[in-house]
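Every protein chain but one is kept in place in this view of the complex.
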């Protein structure tokens, strides 16, 4: 039996989605002529500004394309569902947003993305576009601390892209943008939990099996298995388990400030996310950590997967400025 | 077997959600002292302004409380899941937002809400607060055209509240606010389709049964049965079926303008919504109707139900001004 | 004669009966409504029970019933909240000034309750609501009382009438409440509010006669 989806043709789902996105957001987004998988901000790129190109597989909406706009990313290269885009649309993004000050590539740390973005970076270099790359690795469940370079990028992308996008918008030079992007990544910590699978539009089969009373801790945003599977716990227990790990790594001091993201993987509703946020806020206030800002909702999804993640960004003055910097994107606004 | 939810205690889910909401949005929302189910905009109410009180059952987030803020609703009274709030929290909202210019009650047309809001209106009158009531009835699937007063209010709430909220924010007198609210309601048309049930936190049982290849057309946002059940169709067929009915009622002329909302009932992801929006935009452009603005996402949900709705608001200059009016709410911004 | 202590027992018995039937009532509501009627009724009656239990036994029936009304309403909202709250307030008004509820008063209270629900919800018999159980039940209690002057006989008559009324809702097309939009599709299904009315009235008889 196939899973239920409101689609036409699984193989055309990504392209039809993009048509629907462009129809909905003509004041924010356009496709590069001849390259429909290269989505550019109408108002983002400008001369002398570092161009920020993000991207990755589809199925994580509003990540990536929803974060394209003035003050955040200048372009997103769009892959098939859960598949890195090939080098061509990435290169077209780079060309479209290059304002002479260099281009920053940012994406989650996955083998496929690394290979495709690296190929695109080499091609861009041949076109005399200087490209720097910053991989996001915020998923603390995906590798131990001493192998941070192996970690995946997940919902924390949102904070990391936001910080880098602000730096680019402030016309910082490429080195500074890169530094801020790396710093943002190093201060961002995510843990997730999955309750039920999603299914790819082409196969319409659940992408993993999970017991009716089980949850998977640390599952990736493509349904990659996590660190352990166990009985479904209460919201407070789940949130505590996430926070225990996040806070152990972040090690905030009393009086430190953080930004909070409680993110749905797809079908977990706001009611559950806010119940989790209640616990996040209780725990942080217990240890004297101040919440500077909180975002709750669907920010980085896995199609219709059930589950949620908690991300904390450890702020300092610079990161606070970057997060507070205004942006106006198709699917997100700040400031 | 219980459905999977990230909650603590089903009976406390709404109150815990509200704690999490207030923790996340301290700059936008506060609860009335002593009345935790009465949520008020920090910046909305002011002297001489008609106070807009919306409300209804929980489980539809971001409707209702997410639309509380400067420029939209001044307060929301929060009921149990899928249950109207009782008169007390509604009355407390009315008192908190009354600035001497009267109070407008707006909510979906459900027997329970009508009884509770009417009782609250009577109590407010005893406190010398003039209350007017406008029910939303945008769900064209819920009763035939000649019984419009029987129709339910669903996702179109978003447009209708937005228009009324703008009128209130512009300091229009109560009669004008009421007129604009009624006009907005009369120009807003919604059709929905459900693919799978949700479950109440207290019972954690699916609230209806539906075949693995079926969809229900016209289902309400509380899982109330719709007008017919049939085989799951393609995105284009589903969208066409909705639009055929909506356009037949709205009867737009060539050159008319509309606002579009493609709304997820909960677990239907953005990819599917945008595929639907592609078809909406194609159909409208075929008949020469201009899309003034489009919103796509989770605006009026039924917990984790799968399904979607399409809403069109038939614009004129006045309605356009009201929709474009800026607002700054906990879970929504415009302008 | 029913004093406030016995009235508390009535609420306790109804609350526990609703608990027992919660999931069945939700399931009935799932078919033609929004699947929460069992929750509303258990919430409402347990709130009422807790609120009246907290009162002193010397408190008069009017105060007790008004307390029940207020606590039921505030716990529930929904449709059942205003309907039952209005019913309890009318029952309270009906025994105003009396230190205890006489058996005859209890029968009058039942009628006042049903009338309160009609006034609040504007439903008539035949619209597939709790009215289809409550109105015939309270009328049957009255008829039986006029013949027998026996409360338990009257309550038994009420239970029979409520059951018959509830069963009759299965062949009605809903025209009030959430299921009114279903039209013909509501046929064949019992109304959840009528079903919970039977539970409530049966529990009254149990509390007062068993």
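Letters A, B and C name the chains as they come in the text, with residue numbers starting at 1 for each one.
FYI, contacts are C-beta pairs under 8 Å (C-beta built on N, C-alpha and C of every residue); 3 or more make two chains touch, one makes a residue touch a chain.
Not measured: the values here are computed from a predicted model.
Contacts of the undisplayed chain with the visible chains, over the whole complex, involve A. Of A:223, A:252, A:269 or A:307, it is A:223 that touches the chain left out of the display. Looking at A:38, A:63, A:98 or A:116, the residue that reaches the missing chain in the full complex is A:116.
Check A:25, A:132, A:152 or A:278 against the missing chain and you find that the one touching it is A:152. Per the touch definition above, the residue from A:186, A:203 or A:285 contacting the chain not shown is A:203.
Listed by residue number, the positions of subunit A touching the unshown chain are 11, 57, 79-88, 110-112, 115-116, 119, 142-143, 150-152, 200, 202-203, 205, 207-208, 220, 222-225.
Methods note: only the chains that are shown with their structure count from here on.
Where contacts are defined as at the top, ignoring subunit B yields the following touching groups: A | C.
Taking each chain's centre as the mean of its CA atoms, C is the chain most distant from subunit A.
With centres taken as mean C-alpha coordinates, the chain found closest to the middle of all protein C-alpha atoms is B. Between subunit A and subunit B, the centres computed from C-alpha atoms are 29 Å apart. Centroids built from CA atoms put subunit C at 53 Å from subunit A.
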